[in-house]
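A single protein chain has been removed from this complex, and every other one stays in its place.
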Amino acid sequence: MAELTHLDDEGRARMVDVGAKAVTDRRAVARATVRMAPTTAAAVRDGNAPKGDVIAVARIAGIQAAKRTSELIPLCHGLPLSFVDVVAEVDVEAGIVTLTTDARTSAQTGVEMEALTAASVAALTVYDMVKGIEKGVEIAEVVLLEKSGGRSGTWRRGG
Amino acid sequence: MAELTHLDDEGRARMVDVGAKAVTDRRAVARATVRMAPTTAAAVRDGNAPKGDVIAVARIAGIQAAKRTSELIPLCHGLPLSFVDVVAEVDVEAGIVTLTTDARTSAQTGVEMEALTAASVAALTVYDMVKGIEKGVEIAEVVLLEKSGGRSGTWRRGG
Amino acid sequence: MAELTHLDDEGRARMVDVGAKAVTDRRAVARATVRMAPTTAAAVRDGNAPKGDVIAVARIAGIQAAKRTSELIPLCHGLPLSFVDVVAEVDVEAGIVTLTTDARTSAQTGVEMEALTAASVAALTVYDMVKGIEKGVEIAEVVLLEKSGGRSGTWRRGG
Amino acid sequence: MAELTHLDDEGRARMVDVGAKAVTDRRAVARATVRMAPTTAAAVRDGNAPKGDVIAVARIAGIQAAKRTSELIPLCHGLPLSFVDVVAEVDVEAGIVTLTTDARTSAQTGVEMEALTAASVAALTVYDMVKGIEKGVEIAEVVLLEKSGGRSGTWRRGG
Amino acid sequence: MAELTHLDDEGRARMVDVGAKAVTDRRAVARATVRMAPTTAAAVRDGNAPKGDVIAVARIAGIQAAKRTSELIPLCHGLPLSFVDVVAEVDVEAGIVTLTTDARTSAQTGVEMEALTAASVAALTVYDMVKGIEKGVEIAEVVLLEKSGGRSGTWRRGG
Partner (left out) sequence: MAELTHLDDEGRARMVDVGAKAVTDRRAVARATVRMAPTTAAAVRDGNAPKGDVIAVARIAGIQAAKRTSELIPLCHGLPLSFVDVVAEVDVEAGIVTLTTDARTSAQTGVEMEALTAASVAALTVYDMVKGIEKGVEIAEVVLLEKSGGRSGTWRRGG
């Protein structure tokens, strides 16, 4: 059976030792979606009008969280990110806010967790800002879309 | 139209002033689900066998993240939590790991974001530990289940 | 001669013990100004146009820094803020961006350092965003404008 | 017109991608000045006498803040500093405490924000320690004095 | 057999729920000792001469660490400290630096971990500063000396 790389022979959690891995350019793209009523999505979009900061706050929160990933995820390695971005799209009719994140580095380990952490925290921030007008909003998905660099090459989400 | 409480009259993001709110006992329960192949879920369950730390790491990560919610979510107020817990369940056949979180305080504002942040970070930590054996694992949902305390009383997720 | 409250009898730095102070509503207002060329100030203002995030980033940075004041200023007490805000104004002709901050709590000690920290970090964030187009931009002032609550009552900056 | 490097084509704030930049030795020197009454400045100087810690606290606060710059300034890259220092000078007659900071690294991006953040937080820490004996003390200036390394070479503040 | 309060019925780690505990004044005093060669202890003492910052750095590090205890110790509750202090003594002949810490709050839970964390980090900081002149320096002890407040009353270390 497949063995969890984060467990040693006795099942104890551990960091993976990346000291022998090559430094290569790494990139990961992730996405989170937040599902709400169309009227709430409209308020988010309007909050994105002149001087409106809704999406900006979510984007900044995601970027800052990416930089702190190794503080949040216990077995993650710290690494210096060369780039992080969070793009937000609002589909008012469908009642969906989508947060797509992009993280890059040149390091011995990948940035998959950084991209996913940015997406999660950006989504939580959108939730925080709409919870006053709608209860029960849902973070409907947090997924990796693409990952490249390192020994395992490029992976893209199917379908 | 409903107005976002986190925007001022000109649409600028802001913290809500909770200075005039009553201090009451607050509680929130949230849930995140992580979807993976049954064989991966079996490894998580086995990682939970004697000396296995998989679930323990996720639980600790969630508890610690709850305490740092106001650092992650820009417009959240800091508050002293009296209790946080993260319970994990593994459904091997369905390939689902469920993280249910419970946050409590006595404060002027609620702990909804704390419970959701704990669930999100616990789910990300599960993802981090299984990503070496399965690509494309999905955080399928992060939702509030229940919320009580404060002026708006108790809310429970329907269905 | 006046004695520094943060030094004990032997001159050693210390936290002031606030345990015997009354819990009262506290508020502080501070201001930072950033001086730059009018063309740079115009770019900041335009960066504040639809979808432009310059001012939003500075405001969020200030709000988040206020919440972490006690981590940055060694002898500051941690306290739960009930409100923090950062308002930015751009005077293009004068080449001045002004960041005015407002911090509030109900606690045994004041929020002067929180308001000043928010102003400083918001100003540094403006600097960070314009440094690519103008070298030598200057944070020209960080001052307290007003402070109320606690034994010493209300203070307002003169002239 | 000059364009802000921290905004994308649609005006959204972003981190600059430094992945393609060369790793070079980088250095930045910054200065903050704190203006107070001569008697207050004398207390700071005396607080610097045997066993007095005033200046030491400010220096340590500045060094520690430099290391956390990327947590405070949203679009800053994290980088490992090889050196940070904060030198304090007290001019009693003029009522001025000057904090001069020096930050160094070998990285793909500069350390200007690290030097300025160290200066700002050291100045705020001086303020915190004198606010009990004088109201209205002013951080009168936070500026970059010198910057070297990277494509744009060496810059020194005029006049 | 005595049961660990931090484990639930199934042995899972958890935070203790302090929501029903009374808010009382709490205090804890702890001590760490660092053992080194007398010549090294002399350098520490001399580093404590005019302008010397060795002890000051250790004291500040301890105070700051106390404020972050709940970030370091996973099941600790965050609480606002009303006072923290670190007193250092150097016994040159015995080659011992002693760090005694005092933490106070008014809260639903005690400050034992805060006092011990301050002592540990102050001791590590002394170690950091002497490691360049002596290898093998030892943190010889970190203990609680006294604890008061809360249901269990006052406890003092024997002998």
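Labels A, B, C, D and E are assigned to the chains in the order they are written; within every chain, residues are numbered from 1.
We adopt the following convention: a contact is a pair of C-beta atoms (placed from the backbone, for glycine too) under 8 Å apart; a residue touches a chain by one contact, two chains touch by 3 or more.
None of the values given here were measured: they were computed from a predicted structure.
Touch with the chain that is not drawn comes from one residue among D:R31, D:R104 or D:K147, which is D:R104.
Where chain B meets the missing chain, the touching residues are 48-51, 53, 56-57, 59-61, 64. Although one chain is hidden here, its contacts on chain D can still be listed: residues 25, 56, 59-60, 63-64, 67-68, 80-85, 87, 104-106.
Residue positions on chain E in contact with the hidden chain: 1-7, 10-13, 16, 39-40, 42-44, 46-47, 49-54, 56-57, 60-61, 64-65, 68, 72-76, 112-113, 116-117, 120-121, 123-125, 127-136, 138-144, 147, 155, 157-158, in rising order.
We take it that only the chains that are shown with their structure count from here on.
Two chain pairs, A-C and C-D, are weighed by contacting C-beta pairs, with C-D ahead. Note: centroid distance chain C to chain D, computed from Cα atoms, is 15 Å. Centre to centre, using the average C-alpha position, chain B and chain E are separated by 31 Å.
Within chain B, residues 12-13, 16, 56, 60, 64, 68, 74-75, 80 each touch two or more of the remaining chains.
Chain pairs that touch one another: A-B, A-C, A-D, B-C, B-E, C-D, C-E, D-E.
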